[in-house]
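My questions will all concern the structure given below.
Here we show just some of the chains, and they stay where they sit in the whole.
Which chain is which? They are A and B, in the order written, and residues in each are numbered from 1.
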Amino acid sequence: MKLTLLDQLREQNPIVFNISNFVTVQDVANGLNALGASPIMSEEVAEAGEMVGLAGAVCLNLGAFTVPQVKQITAVGQLANQAHKPLVIDPVAVGAVAYRKQVATELLRTVHPDVIRGNAGEIAALAGLDWQAKGIDAGEGAGDLVTIAQTCAQKQRCVVILSGPTDVITDGTRTVQVENGTPLFQTHVGSGDMLSSIVGAFCAVEDDAFEAAQTACLVFAAIGQSVASSQDRMGSGTFIVKLLDALQFTTVAEIQAIANYH
Amino acid sequence: MKLTLLDQLREQNPIVFNISNFVTVQDVANGLNALGASPIMSEEVAEAGEMVGLAGAVCLNLGAFTVPQVKQITAVGQLANQAHKPLVIDPVAVGAVAYRKQVATELLRTVHPDVIRGNAGEIAALAGLDWQAKGIDAGEGAGDLVTIAQTCAQKQRCVVILSGPTDVITDGTRTVQVENGTPLFQTHVGSGDMLSSIVGAFCAVEDDAFEAAQTACLVFAAIGQSVASSQDRMGSGTFIVKLLDALQFTTVAEIQAIANYH
């Protein structure tokens, strides 16, 4: 775990080009900005090459798209691959919506991500495992989650982050589990989207995607946990305000002090 | 008034599929989430059938759309009708913009909503009444508002919510007026959009749309009033933060204690 990557990120201020989810785009931009990265967004394929050229990393969020946007998303992914820019894919809802799974599967045929980040249902769907039938509620064994994440990583040949109360980060062989976090992440729509783009920001300053991914997860989870523990009975409105503040101010030492991973 | 529907909503966590207004989509998603429902959004017609299938209710916000989106909105509305999913329509600006009125009128020819929610100008436009000419400022008699809402409900054969300092809820025969609320709702763009989607969430847990609509109005208005009264001279930035918190934490008993309707 290379927590000093956070200092590097803040020093280098990498540009992250996001194909964003229109529901959460403003929070994602503000989250990246608060942490110390620089967000750019575009939906126009004519400027995709330039945007990828400016970027230190690219994040494709599949949270809300139309058919024309799928073409642009695919083009951006291919351009990122060609330019050897780190690529993160967030396959929103591929576990619940067959159409989403079909689009993501097609995309993964022509685009190779460095990192895929999703929840258990999404990662299981891309692993080809039947998880949805069991639901994604707590109570499922952590062992299963590791297997799912590893299977997905092996199948998709990339680093996989399976987010949840415990984040599982794996390259198919090596696995790290981050135990930090807070249930408040679930109360605010877009926490997952924000994490995916933050993973991109860490990939922009660290070539090893497995290192970048696990550090991003620890930083985000620990900062969220720290915010949640600062007040009793915090609501989702207050949480996002304080989360943005904390993304800006939390130090490596403060994260180190509460880091809980294995 | 069945305030216990709020507890049911929080227990059942119904999915509300929103055709959203891009200006306010994130607040709407967060508001639904904070209250205890689960928001999904999509602009792609190819997944409309699946989205409607997942949903406990559908809300069509006509606040900002392009011609291609009108096709998707219409398809979603028809699918909701076919699947007998409760359907809420928010006809934003149909009182002020002739093009919006034309699109909404066309939509209402092929799609039947369970609830329409709008302000006085919007509801009057859909009732075929000449309200715009008189303006929508305060000082108009409440009696007029009831007549407008009832006329619209009878013409459109659905429950109508006419929102304002007093919310008028009617099925064309029975009428309830909710007197709770706060002027702060007007200071935050998207309060009305949030209410429309919350009406959808209540419709997902209560078959009687008239009951669901009036309860949604009372819950939202009372929570807003409670937030506003918690601090002198509250601004719109603080209001939305505290509103999201309060949507999450306010209990049925707390709402009951300040409920003001007849």
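The working rule: a contact is a pair of C-beta atoms (placed from the backbone, for glycine too) under 8 Å apart; a residue touches a chain by one contact, two chains touch by 3 or more.
Quantities reported herein were computed from a predicted structural model and do not represent experimental measurements.
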Total copies in the full complex, given that 2 are placed here: 3
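The rule is short, and it goes like this: only the chains that are shown with their structure count from here on.
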Angle, in degrees to the nearest 5, of the Cα rotation that carries chain A onto chain B: 120
Chain centre separation (chain A, chain B; CA means) in Å: 33
In the complex, chain B residues that touch chain A: 20, 22, 25-26, 29-30, 33-34, 39-44, 46-47, 50-51, 54, 240-246, 248-249
Interface residues, chain A side, partner chain B - complex: 22-27, 64-67, 93, 96-100, 187-190, 233-238, 240-241
